[in-house]
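Below: one structure in structure tokens.
Other chains of the complex are left out, but the ones given are in their true place.
Just so it is clear, A, B, C and D label the chains in written order, and each chain counts residues from 1 on its own.
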Amino acid sequence: MSLPDSPIVPTIPLYAEGKNHGYLRLPYSRNDSAWGSVMIPITVIRNGSGPTALLTGGNHGDEYEGPIALQALTHDLEPAEVTGRIIIVPFMNHPAFLAGTRVSPLDGGNLNRLFPGRPDGTVTQKIADYFIRTLVPMADIVLDFHSGGKTLEFVPFAAAHVLDDAEHQGRCIAAMEAFNAPYSMTLREIDPVGMFDTSVEALGKTFVSTEIYGGGTASARSARIARKGTVNVLKHAGILAGEPDCAPSTAIDTTPAGCYHFAEMTGMMEPLVDLGETVAEGDALMRIWLTTNTGDPPLTVRSKRDGILAGRHFPGLVKLGDCLAVVASPIED
Amino acid sequence: MSLPDSPIVPTIPLYAEGKNHGYLRLPYSRNDSAWGSVMIPITVIRNGSGPTALLTGGNHGDEYEGPIALQALTHDLEPAEVTGRIIIVPFMNHPAFLAGTRVSPLDGGNLNRLFPGRPDGTVTQKIADYFIRTLVPMADIVLDFHSGGKTLEFVPFAAAHVLDDAEHQGRCIAAMEAFNAPYSMTLREIDPVGMFDTSVEALGKTFVSTEIYGGGTASARSARIARKGTVNVLKHAGILAGEPDCAPSTAIDTTPAGCYHFAEMTGMMEPLVDLGETVAEGDALMRIWLTTNTGDPPLTVRSKRDGILAGRHFPGLVKLGDCLAVVASPIED
Amino acid sequence: MSLPDSPIVPTIPLYAEGKNHGYLRLPYSRNDSAWGSVMIPITVIRNGSGPTALLTGGNHGDEYEGPIALQALTHDLEPAEVTGRIIIVPFMNHPAFLAGTRVSPLDGGNLNRLFPGRPDGTVTQKIADYFIRTLVPMADIVLDFHSGGKTLEFVPFAAAHVLDDAEHQGRCIAAMEAFNAPYSMTLREIDPVGMFDTSVEALGKTFVSTEIYGGGTASARSARIARKGTVNVLKHAGILAGEPDCAPSTAIDTTPAGCYHFAEMTGMMEPLVDLGETVAEGDALMRIWLTTNTGDPPLTVRSKRDGILAGRHFPGLVKLGDCLAVVASPIED
Amino acid sequence: MSLPDSPIVPTIPLYAEGKNHGYLRLPYSRNDSAWGSVMIPITVIRNGSGPTALLTGGNHGDEYEGPIALQALTHDLEPAEVTGRIIIVPFMNHPAFLAGTRVSPLDGGNLNRLFPGRPDGTVTQKIADYFIRTLVPMADIVLDFHSGGKTLEFVPFAAAHVLDDAEHQGRCIAAMEAFNAPYSMTLREIDPVGMFDTSVEALGKTFVSTEIYGGGTASARSARIARKGTVNVLKHAGILAGEPDCAPSTAIDTTPAGCYHFAEMTGMMEPLVDLGETVAEGDALMRIWLTTNTGDPPLTVRSKRDGILAGRHFPGLVKLGDCLAVVASPIED
């Protein structure tokens, strides 16, 4: 059975020369606006023929490096600098982004678990569907920004996936390397169902994603990584002129057993190791203290493997079941 | 008119020898517990005669360095190590702390603006009153921990106030120096109404407070600063044996005109300077970008003075009126 | 696969002679009533043989003209005045109606986008299913009342659809003309998926719907239009005696391109044209002013076509993406 | 005991020549911004010496005619057109205005019942205090806009109060007549406690207020009344050149016994009389129908006096205790 058309309509042409700013308009009937809409900002910059890059941020609504780099690009970049086309959506899950939350306040949708979406589903499913059936097919290369969000924090890395097709994988790794984050990761996704990555790769597109710190904030340092990576990828794709500006990057891996550490107690965390520091198996990573009384001993969380602390729980309070720490393996060349 | 007695009753004796863990029980009738109570954990460690220190964290409920250092102390410290008495309340505004919020979820109370409190007021006012009329009078020295909380972040400093009485001020500055945070601040509070500081100082007590990073998290580094400062202050007071362990500390000042920068626009921040970095008057501190459309220029926020970036807005989104940046003056000796 | 039976059970017989008042009882287990029910009021008036009319209001829960006319009918009308049967459900989406909201507070369901429903779906889907599989099949003619609700306002009109079957369309248009609202509209629905209209028409029934002002209120004038139209339709159907009382009605059309105007800015609206007034292409329809600062110029919204203002956004505040204005074409005979 | 200073600071000078747009900044610490602020937009237009007018809208946050007329004025009016000074605050209770609610979402404050306010009270009390102690003393004449808001609707009128001082009352009535709404009212407030009116009049200022329709919307007609009245009052005050543009206005009175009709039942209203229509004592004003079952007779609400319908309940649903209707007496000359 063929899918119905997407209800989303762009307010600007997606193929026109020059720079156009507009919206992806998604009708959304609700108590406070019977004939209201979700309006996702979009910019398309085109200059002649050449490849198309789709640049996306705000897949999760509480991650800021991608939105900063991409929103800046919509303002800063002139068509004359471009060869081909750049489609920029700085805030994919715009309702979540405006709310400052990971998932959509409209339907609870975690966009990055709802691909390829549905044109007749919830608001978030409709957004996913529009990207997969309309925008991604127009692109040669897709760069999707992530950070840790309000509840996680990572060392800054770009990532590419291990893919069945070697040529395809090679393209993705080359783009990831062009991004040139301080850390780089090539991984096989353990649970790929519903991810943007999977759906984009299924269409054969070159795909790069990132994690760049987190905690629901951005810093001057983290914003610079995102801005530089964006320009590097566009240069790599031949859409901007010049060569990517590359510094050394540390290769890491988070797929071995024992990388992830989950909380078996609710309380307050006392970190004992900071991001990027080296740990050995058995080292204490953090203590968890009770918050309802004084005097009890803490639960000490110990590393299940050697490596570096590549990710961590961010909020000071910990809930039973939270991911506390990701200990990654550095990869030797 | 004399004030009524506090409704708060401790479940442990406050003068007994040894180490006792218990609660400050505050009756709190509500829909889900007609005869319920707010229970604030407290530990008292006493060994013979000597000075009394009151150590407090969780004055704001989303700040973690103080609670970590103090909760650890309730577990780690043995009476034999103590000369005198230590009263430890790691989570003063316990309802706020459990909720992970600056103010109390029970009455919206910002504890640090409600001193000296009222025994017949709201829950938060009752807590304030109990400290001022019962616990503070028992103490010779009071150490109250703050960090930036979920929405601010500071370079780590200890602070003492400029006071009318030179001897009193001298005691406070000496204790602040003993804490030995990386930065130190001696200030005259511009708007002291309702602060714990003011009420404690009005009773002639030696008082030290802190700001140690923020963002609603803690790191290994920030927790170590709090732990070391606590022990240093107790050594300085003669309650623990030995000398404070002191390294160089940078003196800063945030009282001159132009230190504070407020947002005149709602949007997303792009920081251009990180905490501790030096700026000159007119330097761009951050850009604020719109989040409802693409392509518009940002508002650039520029420093109103020379100095170092001592504090900053933390969340990625900025609201009209938020404090964005605090530019402090380094103080020459 | 055949659908399961509806869980809805009427508490009154649907075929009995006389006038019976009762409920459509829909079991609804929830935290505040483990074995609770949604209870949708219904009245059936029957007198001998003759056609059956199904009269419905409250399809959206914040529209009042239909509920007023139909609730009055359940009280005022005596079986002796009737030939055949009238099934009256003044508040179809009863949970939404009691809440005064467009969609159901129980499941967020917009009833008029959930037809033909599901017997094993959400509460709102179960209601839709019961109408389509139980009540509509009993009817010869269906009159479903709408108004603009809390967020829209329309000139008062009755509507019939352009249908593939000419005889069917003719019956619907005749009934719409019998209703005799001040305005009349014959339209092809652009997005008919999920509408009651579509499902009723698919069963070959004569169907009339309306829009009669809005704003979440009713006036003496609007209530009179609904009351007169109801009686007129019943007379037209031969269920009540006599001829419809008809005055001139203006035919309008809202299907041409450019009828709908959406907001590309959030702010406060200043209407420049009122409902029913004539506009030319390029005329200013409203201004939108910022609400976060003073002194900025407004965005002026201009009509994309000639026509009359047939519908408008109601609340004083406008959100990005809201439908602001519907400019209809008057139809010449 | 003297009051403390207001914590509110304007970001623009209040006496400077020319046109300045800025904010009244009120520090407001909260969970989502520890050092946040409420920012109330303000414009001051000054040209040489002459009287000062203070123009205010948004005293209640769901009333739009005043904000429209005043926000337009901040943009449209040039200093050269002015003799003296105009202080314009289109959204007094800005938090309520942004929320589209009568009272403040921050503290539940109904601003117009909290004058003269407190500098150390809630956010809304602080706003009230700043007006009474800072802005009103600068003014010779104050025009404060009201409409019915989301839950009431009135015939459009300007109002002045019966005052003890004849000269003062004369000034106010003259200004009210200059406003020239379709209806005019001179009244003695029955319950004046906490109103802006009372506090302004206590300072001897000329004061005019209004009610201009309502329902939480504005129309082209209602906006025109507010715009014309504003200009008329400024001309009357000698701040703008020229004579007020005046048409006949109907004098009405709502102070006699029996004007107000309250609901003794919860249900759905069926209005039988529209605003401005004439009624006699005993006439049916509306019916109230049950919404939980069908078939019951309505409660008919009858007028307690002769007059015209000057005000009415707006939402389609009625709650026990709501004011349903205001029947005013036309006043003969």
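Just so it is clear, a contact is a pair of C-beta atoms (placed from the backbone, for glycine too) under 8 Å apart; a residue touches a chain by one contact, two chains touch by 3 or more.
Everything quoted here is computed from the prediction, not taken from an experiment.
K.L.:
Fill in the total copies of the single sequence across the complete complex, 4 being in place.
P.N.:
This complex, considered in full, is made up of 6 identical copies.
Keep this in mind: only the chains that are shown with their structure count from here on.
K.L.:
Give the label of the chain whose average Cα location is farthest from that of chain D.
P.N.:
A
K.L.:
Suppose a student superposes the Cα atoms of chain A on chain C; what rotation angle should they report, nearest 5 degrees?
P.N.:
120
K.L.:
Once you find the CA centre of chain C and the CA centre of chain D, what distance in Å lies between them?
P.N.:
35
K.L.:
With chain centres defined as C-alpha means, what is the inter-centre distance between chain B and chain D in Å?
P.N.:
Chain centres of chain B and chain D, defined by C-alpha means, are spaced 43 Å apart.
K.L.:
Roughly how far is chain B from chain C, going centre to centre by Cα mean, in whole Å?
P.N.:
One centre to the other, that is 58 Å.
K.L.:
Specify, in ascending order, the residues of chain D that touch 2 or more different other chains.
P.N.:
Expected reply: 23, 39.
K.L.:
Can you tell me, using the touch rule above, whether these chains form a line, ring, star, complete graph or other shape?
P.N.:
other
K.L.:
Strictly by the criterion at the top, what is the full list of touching chain pairs?
P.N.:
Listed by label, chains in contact pair as A-B, A-C, B-C, B-D, C-D.
K.L.:
Considering the complex alone, what residue numbers of chain B touch chain C?
P.N.:
266, 292, 320
K.L.:
Give the list of chain D residues in touch with chain B in this complex.
P.N.:
Residue positions touching the partner: 4, 7, 11, 23, 25, 28-39, 120.
K.L.:
Mind pulling up the chain D residues that touch chain C in the complex?
P.N.:
19, 21, 23, 39, 41-43, 62-64, 67-68, 71-72, 74-75, 88, 90-91, 97-98, 100, 153, 215-221, 223, 268-274, 277, 287, 289-298, 314-317
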